[in-house]
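Left out: one protein chain. Kept in place: all the others.
Should a chain be cited, it is by its letter among A, B and C, assigned in written order, with residues numbered from 1 in that chain.
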Amino acid sequence: MSSAATPEQELTLPKRNFYNTEYGLLSWLLTGDHKRIAMLYLFSITFFFFVGGAMAGLIRLELLTPLPDLMASDTYNKVFTLHGIVMIFLFLVPSVPATLGNFLIPIMIGAKDLAFPKINLLSWYLYIAGASCFVISMVNGGVDTGWTFTTPLSTHYVNTNVLTTGIGVFIAGFSSVFTGLNFIVTIHRMRAPGMTWFRLPLFVWANYAASILMVLGTPVLAIAIVLVALERAFGIGVFDPTKGGDPLLFQHLFWFYSHPAVYIMILPGMGVISEVISTFSRKRVFGYAAVAFSSVAIAVFGFFVWAHHMYIMGLSNYSALVFSLLTMLVAVPSAIKIFNWSATLYKGSISFDTPMLYAFGFIGLFTIGGLTGVFLGSLGTDIHLTETYFIVAHFHFVMVGGMLMAFLAGIHFWWPKMTGRMYPEGLSKVAAVITFVGFIFTFFPQFILGYLGMPRRYHAYPPEFQVLNVLSTAGATVLGIGYLIPILYLAWSVKYGKVAGSNPWNATGLEWQIQSPPLTENFTEIPEVDHEAYDYEWLEHKNRQEVKSIG
Amino acid sequence: MDSPVIPTPPTPAVEQAAHAAHPAHLRHHFETVEQQKEAASFGMWLFLLTEIMFFGGMFAAYLIYRNWYFAAFADASKTLSIWLGGINTLVLITSSFTMAMGVWCAETRRRRGLVLSLALTILLGISFLGIKYNEYSEKFEKHHVPGASFSVETFVNPTADEMKNEKIVALAPDLAAKTEIYFSLYFAMTGMHALHMVIGIGILTVLLIKAWGGAYTNGHMTTIENFGLYWHFVDIVWIFLFPLLYLISRHV
Amino acid sequence: MTTIDEHHEHHIVSPKVYAVIFGILLLGTALTVWAAFTEMGWLNPVVAIAIACVKATLVILYFMHIRYSSTLMKLTVCAGFFTFMILIGMVMTDYISRAWGLW
Partner (left out) sequence: MSHISPVLWQFLEKWLANSSLFPAEASTIAPYTDALYFFLILISLIGLVIVALLVGTFSVLYNKRRHPVAVQIEGSTLLEATWTIIPLGLFLIAFVWGALLYFRIYNPPPNAMNIYIVGKQWMWKAEHPGGQHEINALHIPIGRPIQLTLISQDVFHSFSIPAFRVKREAIPGRYTTVWFQATKVGSYHLFCTQYCGTAHSAMIGEIIVQTPEDYQAWLASSVSGASLAQNGERLFATLSCNACHNANPDSRGPSLANVYGSKLQLVTGGSVQVDDGYLRDAILNPSMHVTAGYAPIMPTYQGQISEEGIISLVEYIKTLDSNYRVQQTLNTTEIQNQKQAPATAPGTTVKP
């Protein structure tokens, strides 16, 4: 796909771009450039994704047979704990915001950088520091509390590296606070002239909403973890039932962050999907305002529903009613988004490039993931389904099927912008399909397992569950391959890929109107925005002008 | 599209000409000094929001346990000295005032005033911590620090205790044990607050040295203003901690 | 440019205002200690919190210049306290209603 406006022979990489203004390791480690920080994040996130993925592989391999035969129970518990911690704190939470968001938000709003470049770099260092804590705890023998750090298990009953891991979560949490803070300030303060709120790309809206959650939610997790650490170190008794504390209070504080955290994870992904769907159907997103506001609505309602993780944990039943009702309300904005995306295709001019395939995958899997959320939000069915593989399947459909698909859609969509080169198209489409099929095979059987009652975090299980588990493990193999292929061809494309040109998809965002890879300063002069987001007529007009001026 | 990468110096917009920027203070990615300033203070406020939520978790815990174990909380609160707490409140409010004056000096470009205000603020901050240290060490002596050495003796047998606080009502051992939760929250909340003070004093020292050298009184006082926000926030936390921890049911 | 006012002229608060606020804060501290020693029944904690809220509001409005800041800043501060209230309020729905009955 090359831009119709640019003849083939002109496609060479721009002489100056943000990669070659400075050289050397230090120029990367001390950079203030949001694009370079985004690339740093991309590397570290990908690395930890494969660490977490390897853990997932071990889990699935263990569950191939009903017997606890591959590893000891302790090891298994440590593996799934680290799988959760690594995937959530080191991959899902920072994935889209810290890589794509970091790279694109300043460009999309017409700014030269994020508001606080040094804090942006600090975020990355905090991320690495947090990750190091996890690695240290892993090397020292691991931690087996589950990523949820349930008290009093984490405070009194396990002998593993809870403190180190807790410090890691605390630090990684502040990394995400600073990213969110930076985004909010940037989006409020740094928009180019003419870039009003309702001209912002939906990706920016989504990241804005997620940033609000990061800034306001994460500190509550931080304090919960601090109290767990104090409880462990000094026995302060705040969560200890024998001293009069309430272990459920920890659940409240923990989920006050950790439920909104799932929206931190999914919202930026939804932003990516809005961009991709619009670009490849050559149409303005259907009901722009509704999609934008639904992001904000999800962010706001996201704070009101956390206790639906605690229905059977001894939450007051009256409270459970309230939280169940609010949970139903938060499902609505997601439904709006799905329908709006579908309607965007109507009378579009759809092409099926790789990002679009991933976006279709997202819509399908996220719809299933979202709807099964209703099963769990509804009090009666939650009793049977919670803490089983149903919930595992549900959040993997949303997080992996939703978020990861969106992340891959975004990476494939903006790869030409980030590197200036295209990846092999046929292969990438094959990878997208493999991922989708592998995903369905891995996680769909887990819904059935869940209704059968197979508990999550089980090392061994009754033999009659084996067939479905074998299916799931087989699917996981396919899924693993699906994730490995992009890494290979994307790495290949950095050197050998076809030069993409500045706007290979003919997209309307400001980021596509500058060279790829961009200059360190992004824009030679700050653009005056005079058109709405996704204005394809404006783009066509602009392209015609350019052809004329060149001719 | 392939124009040279050398950043063109930002041209101040016409309407901001009055603020005509000293280029050294305007970072390359901002258009105007005003924009940079607003961004900085907005960022600071967002950071303070995270601080609100950080303390919020502890306030929630406090609220719950205070309602559950009110008698224990009331009793334990009486072991704190209102004098020390009250003086500390005054000290902190005064330091907030000197900080505000420091901001004013920076805004009106009074170097000596700024240096004096910052020095006073540091001094007051340190005296706050000194008094706090006094209070803490008393808790260690009386075995009121939660953990292995915690003892409920004071509350079970208030008359036997050396402390001359007749107001402590003797509690049954099971209820007296709940004072540990009070002290846990006391140490967690005041400890976190003190930690913020320590960090604040550290930053203040740096600011003081820079202000001595003439920084911040040259029209670029954003750093001072933002630090002021932080310091006032720490003050606000204490404004709530004082009545909540020291003044539970003193009238009985 | 946008629906809410995001930019604002810089306002220098005069020392006189600071001094007045400082005075009120000192008075408030004295008042809250006095109130704690006065028997008011269930009003005691309410009064203590109310005084603290007034003091905090004064600090925010004057020492922290929110009174002279843009609407955006005012909204930001409100958003912080709103979220804080959600945390407290929604946690309390559980703790208050636990005592209501068998379930």
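Please note the rule applied: a contact is a pair of C-beta atoms (placed from the backbone, for glycine too) under 8 Å apart; a residue touches a chain by one contact, two chains touch by 3 or more.
Note that the structure is predicted; figures quoted are calculated from it, not measured.
> For the chain that's not shown, point to the residue among A:T21, A:T367 or A:Q513 touching it.
If we include the chain that is not displayed, A:T367 is the one touching it.
> Among A:N20, A:S132 or A:S342, which one touches the chain that has been omitted from the display?
A:S342
> Out of A:R16, A:H384, A:K429 or A:K498, which is the one that touches the chain we can't see?
A:H384
> Have a look at A:F183, A:F375, A:F395 or A:W505 and name the one touching the chain we're not showing.
Reading the full complex, the residue touching the unseen chain is A:F375.
> One chain is left out of this view; which of A:V332, A:V433, A:V494 or A:V547 touches it in the full complex?
The single option touching the absent chain is A:V332.
> Suppose we count only contacts with the excluded chain; which residues of chain A make the list?
68, 73-74, 77, 144, 146, 148, 150, 152-153, 156-158, 241-242, 244, 247-248, 281-284, 286-290, 311-314, 317, 320-321, 324-325, 327-329, 331-332, 335-336, 338-340, 342-343, 345-352, 360, 363-364, 367-368, 371-372, 374-375, 377-384, 386-388, 448, 451-453, 455-468, 536-537
> Touching the absent chain: which residues on chain B qualify?
69, 171-175, 177
The rule is short, and it goes like this: only the chains that are shown with their structure count from here on.
> Given the two chain pairs B-C and A-C, which is bridged by the higher number of C-beta pairs in contact?
B-C
> Which integer distance in Å separates the CA centroid of chain A from that of chain C?
36
> Could you state the distance in Å from the CA-based centre of chain B to that of chain C?
Roughly 15 Å separates the two chain centres.
> Which residues belonging to chain C are in contact with no fewer than two other chains?
6, 72, 79-80, 83, 87, 91, 95, in rising order.
> Could you say which residues in chain A touch two or more other chains, in rising order?
Chain A, residues with two or more chain partners: 188-189, 216, 220, 249, 252, 256.
> Going by the contact rule set out above, which residues of chain B touch chain A in the complex?
The contact residues of chain B facing chain A are 1-5, 7-8, 27-31, 35, 38-39, 42-43, 46-47, 49-58, 60-61, 64-65, 68-69, 146-148, 177-178, 180-181, 184-185, 187-188, 192.
> Which bits of chain A are touching chain B when the two form their complex?
For chain A paired with chain B, touching residues are 14-17, 21, 106, 111-117, 119, 177, 181-182, 184-186, 188-190, 215-220, 222-224, 226-227, 230, 234-238, 243-246, 249, 252-253, 256, 502, 514-515, 519-521, 524-526.
> Can you list the chain A residues touching chain C in their complex?
Checking each residue of chain A against chain C gives 188-189, 196-197, 212, 216, 220, 248-249, 252, 256, 303-304, 306-307, 315-319, 322-323.
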